[in-house]
Structures are given as C-alpha cells and as structure tokens.
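Only one protein chain is missing from this complex, and each of the others stays in its spot.
What follows is chain A.
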Amino acid sequence: MLGKGGKRKFDEHEDGLEGKIVSPSDGPSKVSYTLQRQTIFNISLMKLYNHRPLTEPSLQKTVLINNMLRRIQEELKQEGSLRPAFPASSPPADPLGSSYREAPPAFSHPAPAPCELGGAAPLEACLTPASLLEDDQDTFCTSPAAQPAAPARLAPPALPPEKDSFSSALDEIEELCPTSTSMEAAEATTDDPKGDSGGPGAQRPEGLQDGRPDDPKLMDSLPGNFEITTSTGFLTDLTLDDILFADIDTSMYDFDPCTSASGTSSKMSPVSADDLLKTLAPYSSQPVAPSQPFKMDLTELDHIMEVLVGS
C-alpha cells in the first residue's frame, strides 16, 4: 500500500489492481462517496476491536475514531430520514449491515457475476481499499461533489456477506454487555442469520430492494448499539471491556493475512467462533465457505443466541 522506500511505478500499481476488479466506466460520485464512507466505517470498527494491546490504548486515538464513527452514523441517520421508502423484501434486522447493503445496488449493474470473482480478488481489494480509493481526486469529501467518475474498484458482493456476519458477530459480543438496549440488539440480530442464509448470490437481489425503508427504524437502535460499544469499550476508567472480553480472542478481527488464519477457536465461545471464522475465511484467501454449512451454523447460532437472550 504505502511503499517502504521501494520504488514502484505508479502505472504498474494501477494496472495490477484494476485488472482484478471489474470496474464500471461511469460510477456516480455519490456511490463512491458512500463506498468511501463505508470503508472508513469499517476501518474504524476494525481499529476499535482489532488489537488487544498490553498497555492501555491511547485515549486520544480512541476518541478520534469514535468521533469518526459517530459522524458517519449521524450522516447515515440523516440520509435515512431523508430518503423515500423503498419496497422491502425482508427487514434487514442488522443495523450495521443495512449501511453496507446500500452499496450493492449501485455496483450490481456493472458487475453481473460478482460472486464469480472468488475469494482472492475482493479480498485483496478489501485489504487495500483505502489506497485504491485514494487515487481518485477529492474522494473523501463529506458532501459528494461532481467529480471525475471514480471506477468502482471493490467487488461489492464480497462486502455485504462479510459485513453482515461481522456485524452480527459484533452484536453478539455486545450481547455480553448486561444492558437492556443490548437485549434489543440481540432480538434484532436473531433475525439476521436467517436473512443471511441465502448466501451471497441470493443476498444481492435482496440488497437491491432493501435499501432505505428500514433505516429509520434501525437508526434508532444504531446509536444505542454504538453507545454500548463505546461505553463498554474504551471510554470508561474501569475498562469493563477487559473484564468482559478477556476471554475473547479478537485475533479474528485482525485482517492481516499472516494472523487471520490462526486458530480462533480456543478461547471463543462456539457461537462467535464459527461465525467469525466465516468472516475470516475471505480475508485469509481461502475459498469462501459454501452457503450450506454457513446456513447450518447460523441456525445453531440462532439457537444459542436464544438461550443467551434467556428465552
């Protein structure tokens, strides 16, 4: 991504990455803005949950990342309240997932068979989304301005399934926090696995129609989730985080190819481990898990979550 003193030719870099990704000739700037925002949101979440440092994480860094997440969340909220209602096939119960489903509609046209792209290309694209996006001028403005068309460089279908399972896993972790709002989130996410069970291919058409209508409803729960995240995360003196997450091996959130493939099962509760392994698989360049076992694990997940929720 960023050279360590080695000289790369700018042209090679461009060609190499563009070759792997199907890019439309003309992408609306709004779409690329949304994609950037999504990427930054994703990166921010990764940063917050990623490493378990031996020393206390820097409060300044945490606060800045939190502010970034809040801002994006605010924007989504505003956009959600402004957009007209779309027909919805199934309620995307996962609030975080909905923001990612927003992206696919734009990209689905130029990418007819994105699921055929396989594991490798979207993975690397996902691993280096930022540098790709940066080659565009003025891409990171808060208000999408008229710009030269930025070719969509990320394979969009790769994003939603991972994010969904990622975010649902996130919600599961939040369930560990004994607050009432988290219970709501738990309720919400029990629907999510079912929604995901269609697999990446089936999901996309849903994504096309899902869009906005449920956002207003979900946005209400979103701040709640986020607040839980922050309160149990990094802004309290007591670092409840340490006590609650001590047993969770968050190395699975580490998207470094070297470590991502490492065993995640040992410390994790079975529910999250399976789920996160699915999340992990794409990032470790292994072939994407077929949807069938995915579905089975999700029903298992479902069951266990019901137990956790205390039905």
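By definition in this document, a residue touches a chain if its C-beta (ideal position, glycine included) is under 8 Å from a C-beta of that chain, and two chains touch if they have at least 3 such contacts; residues count from 1.
The criterion applied here is as follows: contacts and distances are computed from a predicted model.
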| item | value |
| --- | --- |
| UniProt protein name of the chain not shown, from "Dynein light chain Tctex-type", "V-type proton ATPase subunit d 2", "Centromere protein O" or "Serine/threonine-protein phosphatase 2A 55 kDa regulatory subunit B" | "Serine/threonine-protein phosphatase 2A 55 kDa regulatory subunit B" |
| Option from A:Lys30, A:Lys61 or A:His303 whose C-beta touches the chain left out | A:Lys61 |
| Contact set of chain A toward the excluded chain (per top definition) | 1-8, 10, 13, 36-37, 39-40, 43, 47, 54-56, 58-61, 63-64, 66-68, 70-72, 130-131, 133-134, 137, 140-143, 227, 230-231, 235-237, 239, 242, 246 |
